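Here the complex is missing a single protein chain, while all its other protein chains stay put.
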Amino acid sequence: MKLTKDQIKEIKDQQSQDNITKRVVSSELEKILYEALPILDHGFIRVVDYMGNDTSIVQAARVSYGKGTKKVNTDSGLIKYLMRHWHSTPFEMCEIKYHVKLPIFIARQWIRHRTANVNEYSARYSILDKEFYLPDQKNLAAQSTINRQGRGGVIKGDQAEKVLNLLKEDAERTYKNYEEMLNQRFDGTTINENKIGLARELARMNLTLNTYTQWYWKTDLLNLMNFLRLRADHHAQYEIRAYAEVMLDTLKKWVPITYEAFMDYRVGGTEVSAKGKSIIQKLIKGEKVSMEETGLSKREWNELMIAFELKDKVI
Amino acid sequence: MKLTKDQIKEIKDQQSQDNITKRVVSSELEKILYEALPILDHGFIRVVDYMGNDTSIVQAARVSYGKGTKKVNTDSGLIKYLMRHWHSTPFEMCEIKYHVKLPIFIARQWIRHRTANVNEYSARYSILDKEFYLPDQKNLAAQSTINRQGRGGVIKGDQAEKVLNLLKEDAERTYKNYEEMLNQRFDGTTINENKIGLARELARMNLTLNTYTQWYWKTDLLNLMNFLRLRADHHAQYEIRAYAEVMLDTLKKWVPITYEAFMDYRVGGTEVSAKGKSIIQKLIKGEKVSMEETGLSKREWNELMIAFELKDKVI
Amino acid sequence: MKLTKDQIKEIKDQQSQDNITKRVVSSELEKILYEALPILDHGFIRVVDYMGNDTSIVQAARVSYGKGTKKVNTDSGLIKYLMRHWHSTPFEMCEIKYHVKLPIFIARQWIRHRTANVNEYSARYSILDKEFYLPDQKNLAAQSTINRQGRGGVIKGDQAEKVLNLLKEDAERTYKNYEEMLNQRFDGTTINENKIGLARELARMNLTLNTYTQWYWKTDLLNLMNFLRLRADHHAQYEIRAYAEVMLDTLKKWVPITYEAFMDYRVGGTEVSAKGKSIIQKLIKGEKVSMEETGLSKREWNELMIAFELKDKVI
Partner (left out) sequence: MKLTKDQIKEIKDQQSQDNITKRVVSSELEKILYEALPILDHGFIRVVDYMGNDTSIVQAARVSYGKGTKKVNTDSGLIKYLMRHWHSTPFEMCEIKYHVKLPIFIARQWIRHRTANVNEYSARYSILDKEFYLPDQKNLAAQSTINRQGRGGVIKGDQAEKVLNLLKEDAERTYKNYEEMLNQRFDGTTINENKIGLARELARMNLTLNTYTQWYWKTDLLNLMNFLRLRADHHAQYEIRAYAEVMLDTLKKWVPITYEAFMDYRVGGTEVSAKGKSIIQKLIKGEKVSMEETGLSKREWNELMIAFELKDKVI
């Protein structure tokens, strides 16, 4: 990740603010506010604003449940209770805003989370930066042969080199031709004074999907956790997981009590179906259970066994 | 509006905070943060948190439009441009949270605005306060005879007195019977030690719709303006308008530039249909236009004439 | 539930339609379309429109996953897979619309599900029907002494009679006074020709929360299941559960395959936290586990044991 001089100056200016506020603050998050946390080769995440902290959740819950919350006498106990019983609205009382730089094909996954506010850099108005995502060789995975949307082993040697060259050459050539069509270079200078360039809204179609874009993305704490639960999961594509993992760190700094409950009940937890529950009950009683009698498919059976780390029972 | 000692202490504690933050602040809003602004007889609005200010809108717009915004060289010019052209996403970058005390029949109107986060006091968990809305005599309006959802003249004299008595007596009696069924008084004391009370979730059904409830209500700036546009309008019911007007003041303190643009383009503005435009064009040219030839209904014609203060043309 | 002559006629008219369509249909749901299914003393649910059926979910999934779905060769297998892995968007491709008559205090719980479309009978425009919910004696539960939002044993004898009388008398008196203030009876006739009535938007505040209202409520299949998961649960208040249970029946008729997966994975399933998983693993291995060493609270421990029906381990 390379920031321009202007960007570095802007971040410094933002960080040098020392405002007085009557609002609650999150002191650990303040320490990294506006900081550009590097991700992938050219991407970053910056926390640029937030509202509320752990106490805001507790306060909202106490408004809802009134005198009913008196018995749960610690903030931590109450937040764990809310998380365990899927109470959602108190977590919506906190809000966070990120500035994210990310490849377009990842942006397309990300935007599917609809309950968020977004301002994306517009390639109708402005020229996109000359930056494309090129994977590290160690992330150059083959198609999985068992999972249609997964990755298999790493591609190495000549084949790896060839893939990386193709990605690089194609991104560079399409970008060069993008400039050519615009009759303008990425730094804003004109190529040929006697020509008029193609409209930006058209020329952009020539760029490849690994071109970087950027946006402001704002969401509430509940929806942030929904996002992280899916995108920090090992089933998520590596490239979006890289963002989710950095965001998990910001979650920890922002709302440490909620973070702990989230890791226990959501990230580390699992769901068990009605059929699954009855299998687990039998196993606890020491009864033998065979897949056939349960009506579960092999895939579902194995998912259950893996969830409870019963590796010897995986078929 | 009467606050309990506990509430007054809580507000004082909140207001005595002096936190340092790198976030942007809204200095005028800070001055009234947490303050209970009285509305109706027992209601109030308190701003309890916020995120962003006018500069956040500008910043989000500049991310979207990149170098494209350089030409609009003032924040005010840019915000007016965004408002005029219905650009919505930059306004979603600011967020505000209110604590509101309001009669249940108003809460039922309010909640229809779905793009907001709410934590309401739960009458399943706790006993509702013994407070009901009783209108001021000057707001005791008769049913309008021309508008099915509107108010006509004020009801006065004996009839007014009777209405107010009925409202008061019914609210007090149903509340007393609510306590009776709960076998518990509003202050939490038990009525009859030998009895067990009816479940709170059932007893509450005996309360009248003017009983006060309270909630935390959080929304973004765009949706706040959508709310205010409808609810601060003179067609809105007086009781919800009373809230909207106080909220308009908080909007002004929070984002003064946006407030000004909002008043000009939304609150003070009007929409004109295709047919309406062609009528206005003719009027500007000095041509005569009769309602009949336009295809407009009498109602629609009059709405247009009133919007442009052409009172002599109202039929 | 008593329908008016007009309502009965309207339902007959709607049901007598025999339209030809190229859209997919749900033949079991067609059989009860428009039917008023009675709930509580005066309430009902009617399915008044729907879009899609089980095949619509499969079709949407096949668009998303393309050739990737070929291996799952039955619709049922695919729908179960989607449900198990929390794929949400294919279930959003189906839509249903209900006409519901329900007490206001239940409507207030219901409306908290925001991802739905609602048209409610407006008491600003029209007079509400003279109908209130009065619980069956067998549902007249005492406040639970262990759960702040729950119900305990049934209230009987004199106390029950007294409660029912209070509810009935208060509802009737407040309704009578509502008519008095309106100067109009519920059937639209005027009470006193020489008076003008109070505005409807004001008079309504005198009604009790057990007064019935009605609305059209439309949502997609995903959000319907979210609603039912919470509201058909035994923690839900009896009165809303009564609606949810009838709606579960309509779900079964509409999308039978999805219904089955929903009952297995959601309604009958459970979530297990990271800590809970490690306890279950130990129990399966035959190890002893004491609550103290797990870090779980007594409440959380018991919830886990009850979920897996290990009643002897409940403390």
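A, B and C are the chain letters, set down in written order, and residue numbers restart from 1 in every chain.
The definition used in the following text is that a residue touches a chain if its C-beta (ideal position, glycine included) is under 8 Å from a C-beta of that chain, and two chains touch if they have at least 3 such contacts.
Nothing here was measured: the structure is a model prediction, and the numbers come from that model.
Colleague: Using the touch definition from the top, which of C:D41, C:D75 or C:E120 touches the missing chain?
Modeller: C:E120
Colleague: Check the options C:L40, C:A60, C:I155 or C:I284 and report the residue that touches the missing chain.
Modeller: Looking across C:L40, C:A60, C:I155 or C:I284, the contact with the absent chain belongs to C:A60.
Colleague: Contact with the hidden chain only, please: which subunit B residues?
Modeller: Contacting residues on subunit B, toward the hidden partner: 65, 68, 71, 77, 80, 84, 89, 112, 148-149, 263-265, 267-277, 280-281, 283-284, 286, 297, 300, 303, 307-310.
Colleague: Considering the whole complex rather than only what is displayed, give the residues of subunit C touching the chain that is not shown.
Modeller: Listed in rising order, the touching residues are 14-15, 17-25, 30, 33-34, 49-52, 56, 59-61, 63-69, 89-90, 92-93, 95, 97, 99, 117-122, 125-127, 188, 214-216, 218, 220.
Colleague: State which residues belonging to subunit A touch the missing partner chain.
Modeller: 103-105, 107-108, 111-112, 114-115, 118, 122, 124-126, 133, 135, 140-145, 148-153, 155, 159, 163, 166-167, 170-171, 173-174, 177, 180-182, 195-202, 204-210, 237
Keep in mind that, in the parts below, only the chains that are shown with their structure count from here on.
Colleague: Upon optimal superposition of subunit A on subunit C over Cα atoms, what rotation angle is obtained, reported to the nearest 5 degrees?
Modeller: The rotation relating subunit A to subunit C comes to 180 degrees.
Colleague: How far is the middle of subunit A from the middle of subunit C, if each middle is the mean of its Cα atoms, in Å?
Modeller: Centres of subunit A and subunit C (C-alpha means) sit 34 Å apart.
Colleague: In subunit C, which residues are in touch with two or more of the other chains?
Modeller: Correct list: 112, 148-149.
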